[in-house]
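Every protein chain but one is kept in place in this view of the complex.
Chains here go by letter, A and B, matching the order in which they are written, and residues are numbered from 1 within each.
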Amino acid sequence: MDFIPTTDADKQEMLHQIGVKSVDELIQTLKPYLQNKLDLSRPLSELGLVNQLTILSQKNKVLKYFIGAGSYNHYIPAAVAHLILRGEFLTGYTPYQPEMSQGTLQTMYEFQSFICILTGMDVSNGSLYDGSSALAEAALLSSSYKDRKSLFVSKGLNPEYFKVLKTYSEGAGLTISNELNEDTACVIVQNPDFYGNIENLQYLSEQAHNVGALFVVCVIEPTSLAILEPPGNYGADIVVGEGQSFGLPMNFGGPYLGFIAVKNFLLKKIPGRISGMTTDSNGNRGFVLTFQAREQHIRREKAGSNITTNEALMAVASTIYLSLMGKTGLLNVAESSYARAHFLRDKLVSIGLTSLNKNPFYNEFIMQAPFGTSKRILSNLFGNGILGGYDLGDDKILICCTELNRIKDISSFVTIAKETIN
Amino acid sequence: MKLIFEYNESNSIHISTIRDLDDDATNGYEQLEKYTPIGLPDELLRKELSLPNVSEPTVVRHYTNISQLNYGIDIGFYPLGSCTMKYNPRVNEDIARLDGFQNLHPLSDEECCQGSLKLMWELEQKLKAITGMDAFSLQPAAGAQAELLGVMMTKAYFRQISQTQRTKIIIPDSAHGTNPATASMCRFGTITVPSDSRGNLDIDRFRQTLQNDVALVMLTNPNTLGLFEENISEISDLAHKNGTLMYCDGANMNAMLGIAKPADQGFDLVHLNLHKTFSTPHGGGGPGAGTLGVRAFLADYLPLPRVTKNDDRYVFDYAQRKSIGSVRFCYGNFGTLVRAYSYIKSLGNNIGNVSKNAILNANYLLTLLKDDFEVPFDRSCAHEFVLSSERYGDKSALYISKRLMDYGFHPPTIYFPLTVREALMIEPTETEAKETMVRFASALKDIAQELKEKPDFVKGSPHTRHIGRLDEVAAARKPNLRWTPPIHSD
Partner (left out) sequence: MKLLFHLLASTSENNIFSKSSLVKVMREGEIRFSREHEWLAMKGGGIATMGISDFAQKQLGDIVSVDLPRVGSAYSQMQPLAIIDSVKSSSDIYSAVSGEVVEVNEELLEHPEFINQSPYDLGWIVKIKPSNTQEFEQLMSKEQYIVFIGEIEKKEKESTGMPSDGRS
């Protein structure tokens, strides 16, 4: 199946018009370096393709998930997929021609608005690749704005995110340091942190501003923003994070949705595309990409970031998710996730595990199993179709609950853990 | 069109708090009720959540109506150069949504991921075969991110072999803006080399700039003028003799499938845009995937985990060689990889037809237009070509592109590459029918005529979209970048 509409007759007419006898003749004149026969596999019809790939997908095992650690299993309303499969959203191009892209541009504007409202910030953009690269961009931005080269990173940052931050920093000549001083460009805190703890953002904000550094908060489970006071209200200068919890499937790690929101004074430094509202000559409201001169296609080597393709369709999906859920729905998600996590935590404490969170937590928490038991607990859970958490080693397990964790499975979890310990 | 924030309705309940999934719990849900409302300290709790409640019928109507303001490949032709706006196969959407692919947590145990790991491994093998490279990373989410990865790996490589004096990257003046922007992000300086009269990289100027402080040459081949670099083997020989590496920006791979391989042209690194050549949807600007292929001597610098095959099992290979780290969380835009894999599987050994037809279409369309527009270079083109509308006056490319909308076409790329005045860069992919190209050429010629006869009318285009020319200056001078809730909204 190759989706090429050209018939043989068409081809002959076209070759005649060009003035060559065959396509090969055309390619010969282009002097490619070498002509090679590609040996891939036999072509497939649609039926053949569906057959093979269905079998392949069935080699995966989707379990009942009690794990987060950067990717969260939330319910996605049916209408999201139906809407983003519309050809106008799915197959549209980047909105450089606004008269042909008002759908994309208005949705972007709405996405930017949702992010600002949820994070308590002034300005957002149309998406970055994912939460970890968004954090890296925030670090580069801070360093450029403050003309400083050191990053102070809280120990509660997701280790995968730390890895990405380190990679980008090394490329840009920045260092990650334990010291807070006049060379610190920004203080980076994840909230809730990797272990689920809700941080004291007020205190951390003051620490950052005392040395003249920017305060950067990273939110990887943003359904928490339905119930937690937003980072913007604690003096965050930049909030970045991962939008996957807002209507995107876990998808084995991607495509995800990075977001970044800043206070007004950093508007001109924000990377990526921004949609702005304006009017046409008849006074009709419309939207355009704005402040494009920041971006690579204009600034080239002077651009702050090279980002071009982003996660636009994922931002549309999240916008639709947030619209469908609304204030009521999002509060229900947060409440249900919180309740199930605390229910499970208390049950696990009652069978002999220790709760290690020093702070209050939202939907993710860390438990200490009795000595030498955690691996067997996880293994027995696995045998019953449950992925019980993220193994931190040392008998520590990072567990997460969402509205999708049914009581029956929570009870099974506890029963299996109890049997394993005894 | 209203904003979604301007509705005030009753929310359709998609999720309650308890009892959604728990009807069969024999006990428990009363206990669960103990944990709602949320028992966090008051100072942590949010005081105001200014999100709208909208019913599902309204949400669906809102976004359906908004979507109809967009153009898309499903609607018509996008002649955008170097974007490769080809048809996005629907079967790939279904395949990407199979439960086993879509609902798998990325931190699952290896034995739960065999299907996905096999897909990633096989995709890597196919991309290696297509490009001639020895190893691929599937991690980057876009071409620009692949470039970043490639440049970071180059930096690490030269540090490893104690050649840290290499602080420059050579880039042609026709290059896409991401190339110099990427160089800057990694603190490399840029040396720009012009094209010659045939549209090739000026080899004499190239030779002059090739000093021992040059780490990398970043080329697009075919280049952004739509032309194959005729001296590519000489360029890579010169570079390699100078100890400099060669990077191929693979944005134009649609001209090379089954015809040429970047490895054979002397490239050490190449990125492929899966959302261009390999049919994954553009989605209004993303997501994409920018897989990076490298030669064996650079493979150890790639992000971890790699995916390796042991007999019948597929394994996350975390063996720390010299990996420079990661550019994003986990393995990459897996959903995009599935679509590209599916596309490559369905084409199989016929993949060469894609490029042959792309080149045929481009040369045909060029022939239809070459008498009415300037063709900067007197050569056959690859899968795209550049014209100049200079003879129709200043800003003619802009006016033509806006008027094309009234003819039902999306405009081509304009004012790029920067080296051609009033540039129109046109790429008719292999999924465009001959009849479409004939109509497009005819429209361009009609508009050129209109510019002579009624210039003001053309300058005021588009006339038939639901919105006229938007005030981009006001958008920047008086920025309105978000809706703000009224002060007493709760």
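Note that a residue touches a chain if its C-beta (ideal position, glycine included) is under 8 Å from a C-beta of that chain, and two chains touch if they have at least 3 such contacts.
None of the values given here were measured: they were computed from a predicted structure.
Asker: With the missing chain put back, one of B:Lys309, B:Arg421, B:Arg439 or B:Arg469 would touch it. Which one?
Answerer: Touching the chain that is not displayed is residue B:Arg421.
Asker: Of the listed residues A:Arg86, A:Arg299, A:Lys347 or A:Arg406, which contacts the missing chain in the full complex?
Answerer: Residue touching the chain left out of view: A:Arg299.
Asker: Applying the definition given at the start, please give the residues of chain A touching the unseen chain.
Answerer: Contacting residues on chain A, toward the hidden partner: 147, 268, 291-294, 298-299, 302.
Asker: Even though one chain is hidden, which residues of chain B still touch it in the full complex?
Answerer: Counting over the whole complex, chain B touches the hidden chain at residues 390-391, 393-395, 415, 418, 420-422, 472-473, 476-477.
The definition used in the following text is that only the chains that are shown with their structure count from here on.
Asker: Averaged over CA atoms, how far is the centre of chain A from the centre of chain B? Could you give it in whole Å?
Answerer: So the centroids are 18 Å from each other.
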